[in-house]
Each structure stands twice: as structure tokens, then as C-alpha cells.
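Before I ask anything, here is the structure I am working with.
Incomplete set of chains, arranged as in the complex.
Labels A and B are assigned to the chains in the order they are written; within every chain, residues are numbered from 1.
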């Protein structure tokens, strides 16, 4: 056997080692051993009953504990997104799912699954925009120039609509107004730097120019500001929204289950639907 | 037109009324109007920043606010279930999903979806058992007779395994031990009646009879006791676990995404798998 061949065999053997398997699933989140569970280094029995659920979410997602005020503000964000009535697609889907003979977990999954780019992505997109503007500030001549450059590129890439501003249903979104108060308070108290709040307000001013009805920052916009101030990466905005909205999805699925309906469609069946396709026709005697 | 026919037409018209549509989606959870969102009657802007996230979850699921201590204990339950490492199927699925080019919402959905009867149902099943034993107590001669009758029927229906007791990995589950402390404290303080705690301990004693290694109450069992003490219906146990475990699923999916792997299988590909099927064979010249 040549040396080279021997080396290759050794390498191959190593690749089939138990370590290769262990490493395939490596993770920095939770360590477990019989009788022991440590989350981000902390024994689970120390965390239970001492830190709040929002603080735990923060710890698990980020790796370090938030301060008390950070956890409170983060909790406010989680409270704000919980529900918006039975006709949001994610909710309506979970309700219909629950009448089809699947478990609560399945109904929640079918609903959470649709919190995609359009229904659940505004926060992430808004964070990306605000972070992009922030990253331009050091190079731009003025903050305003950075803002305009960021907005221009965003419009060029994604079209007219700026995520995080305006709401198709609410003129003024009561969630946004309240979160806005809390964030301003936090800025005054030095809990957050206020940098991203300033950028968000700059975007709002820019969008208002020459408009009779300027689109105000909505709940996704304010949340984006808050999560950026806290150092969250944009990708986690969707995760945070999923965790919050799952609560409403779960409650609606459960409420629906209590009604005992079976195979619930989107509208009362007597309405029917408009068929717009080919008129009645016969299969040719000889298929093509 | 006969009167009967006229009545039927009227009835049909009513069935196609806007009210029939509104009623199809009726709900008691959240009311919305332009500029207003009320959850279980409370304006969302009053809730944000004043009640904790666990209190909000309780309110949305149950319809009424918990007391401060109830919310704290409920929060402890939510903290306890967050994660158990990367190899729980729900977590491993979300990690693999994240390498296939779908969003964080989709990865979480694929994971949450499998928190079914076996992977996420123990809490609900344990609640059903304990509630069944409780309902037998008024009719039975002694609490012990109710307990034995309940266990017997459970075994007859579902087999040997009693959900909520024992753990295939942990001898003593550190989450159960800590939650157990909290619940005992709550019973001492009169926060809970202790009725279901007593039943749970009774089941534990019954399971220990004649065993060298009696299966202790696990995290699902203690959670079942706590949720029953709080008046939750058994079906919501699975929902509460979904809300808690979603946090770990989200964190793992995000951690995985940072690694940049593509189409991650369950084991390193060099291991392969054992094929146990038909040996190589040729299609017959003439198909059957």
C-alpha cells in the first residue's frame, strides 16, 4: 500500500468517526446530559422562575441575557403582535385547518407557514433598509444624503412600497403609537441609543414630502427600530413576529375547535364561487 | 307564489346576506376597527407595556387576565419547555429545512407540525388522565379508588405507558424538579388548590409500587398539574408547549442558517444508509 493510499484510508476512516456525526449536529444553544440541561451555559433550573419568558426568548436567540428594561421592551413588542382578528390569512388558515381533523400543532403549523415575505416579512425588510441607511452614514456627506441614497436603492430594487410605513386598514395603528411612546421613553432613559429611531423618523419625513396623507410608521416599522436598537439581526425579525403571532393563531384554532364545525371552507357554502373557465365541452372521441 | 315558496326564498336570501358572511368568521378574541384593536375587550395600547407576555398569552387563550402570581408561574412553564438540544425531531427538522431555501417561518412550521400526539402530546394526555381521576373522586368511595379506576381505564385504552412520568434520557428531569418546587410554594401560598398536585403525586406513588426505579413526574407531568390547577382545558396543553418550543425551533433554525450549509441531510453523506430492499433486477421484456 502506498503512503498516499494509506493516508486516504485514514482520512476516510476519520470521516466515518463518531466525532463526524457529533459535529454534524453541533450547536451553541443548549447542552444536555442525563439530569442536566444548560441553555446558553445556564442551568435550566436556575432560569425557571427567575427570568421572564421574554428574557428567555432573548437569551436563547441571542446568547446573552437582556437587561431588565430590555426584556420589558422586548416583551412589549411580543405583546403587540399577538393578534389581528380572524381574517388575517395565517389565522383563517389555522381555523379552517382545525376543522379538518388535525391536531392543534398542525393547525398552528399551517398558519405559521404563511408568515412569509408579504404577510410576515415587513419587519425584516424594514430592518434591512434602516440598517443599510445606517451603514451609509459614515461614508455619506450628511445623514440626509445617506437616507436618500438608501431609499433610492430600495425603491430601485423593490418598488414603491416601503415596508414598515402605512397600514391598509388602520389610519393610525394603535400598536405603533404605543410602542413609539415606549421607545421614546427608552431613548430618554439611555436604554437605547436612539440612532435607528432617528433614521426611522427620517424615512417617515421623507415619505411625507408632498403627501396629503403621509404613511406613518406602523407596528412593523416601530418593531424594526426597536430590534435594531437592541442589536437583533434583521433575519430574526420574522422569527420574533412568528413567536408573537403564534399566540393568536393558537387561540383562534382552539376557539374554532370548540365550535365543532367540520371541513369549514372560507365562506358559507351557499354562496358558491364564480367559475370563469372553459365552457362545458366533450372529450373528443379520439384523444389527441 | 305560494307562501311556503316565498318563505323559502326569503330564507335563502337571508342566507346570502352580508350577515351570513360576517357570522361565518365570528370570534370572541379580538375586535378590530380602523384605528382600534381590542383583545378580549382591552385596548391593545393599554396592554402593551403594562402586562407581561405570559399574561397576554393567558388572556388571549382564556379570555381573562391572570393574577400576577399566576402569570409568573405560567411564565415559568413557558421558560421550561423552550429547548432540548438539536436532535429532538422538531428541532432537527427545522434545521434541515433552513438549508433548503425556505424562510424562517417555513422552517418553524415544518418543525412545529411534528409536535403531535407522541412528540408534543404528553402534557395533554396527562391532563386528561388527571382530570378523569378528579371527576371520579365524587363518585368513588375513596380518592385512592378513583385513582386506581382512572389508571386502569387509561391502561386499558392506551397501554402501559403513562404520559407525564419518566424520561427516556433524564433520570431526574431538572425542569420537573424546579417546577415542582414552584408549584409546592404556590400551593402553600394558596395560589393553587393543590388538588391536581395531590392526584399527580398519587399517580406517581401508584407507578412506584414494586419498582426499583419508579418513574418520577417529568416536565410534561408537572406542567399538566400546573395547567389543571390554573383551569386550562387539556387541549391547550399542546398549544402552550408549541408556543414554548417554538422559541427553540426558531433559535436553532437561525443558528443553522448562519452556517450556510445547503440541503443538509440527517447525517454526514459519507455514511450512506443500509439498503434492505429487493436486489437488482431487470424489468421484464413484456410488462405484466
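The working rule: a residue touches a chain if its C-beta (ideal position, glycine included) is under 8 Å from a C-beta of that chain, and two chains touch if they have at least 3 such contacts.
This one's a predicted model, so the numbers in the text were calculated from it and none came from an experiment.
**Student:** 2 identical chains shown; how many in the complete assembly?
**Tutor:** 4
Keep this in mind: only the chains that are shown with their structure count from here on.
**Student:** Compute the distance, rounded to whole Å, between the mean C-alpha positions of subunit A and subunit B.
**Tutor:** Computed from C-alpha means, the inter-chain centre distance equals 21 Å.
**Student:** What does subunit A use to touch subunit B in their complex?
**Tutor:** Interface residues on the subunit A side: 12, 15-16, 20-21, 24-32, 34-37, 39, 43-45, 47-49, 51-54, 56-57, 60-61, 72, 75-76, 78-80, 82-87, 92, 103-106, 108-110, 112-117, 120-121, 169-175, 177-179, 181-182, 235-236, 238-239, 242-243, 246-248, 250-255, 257, 267-268, 270-271.
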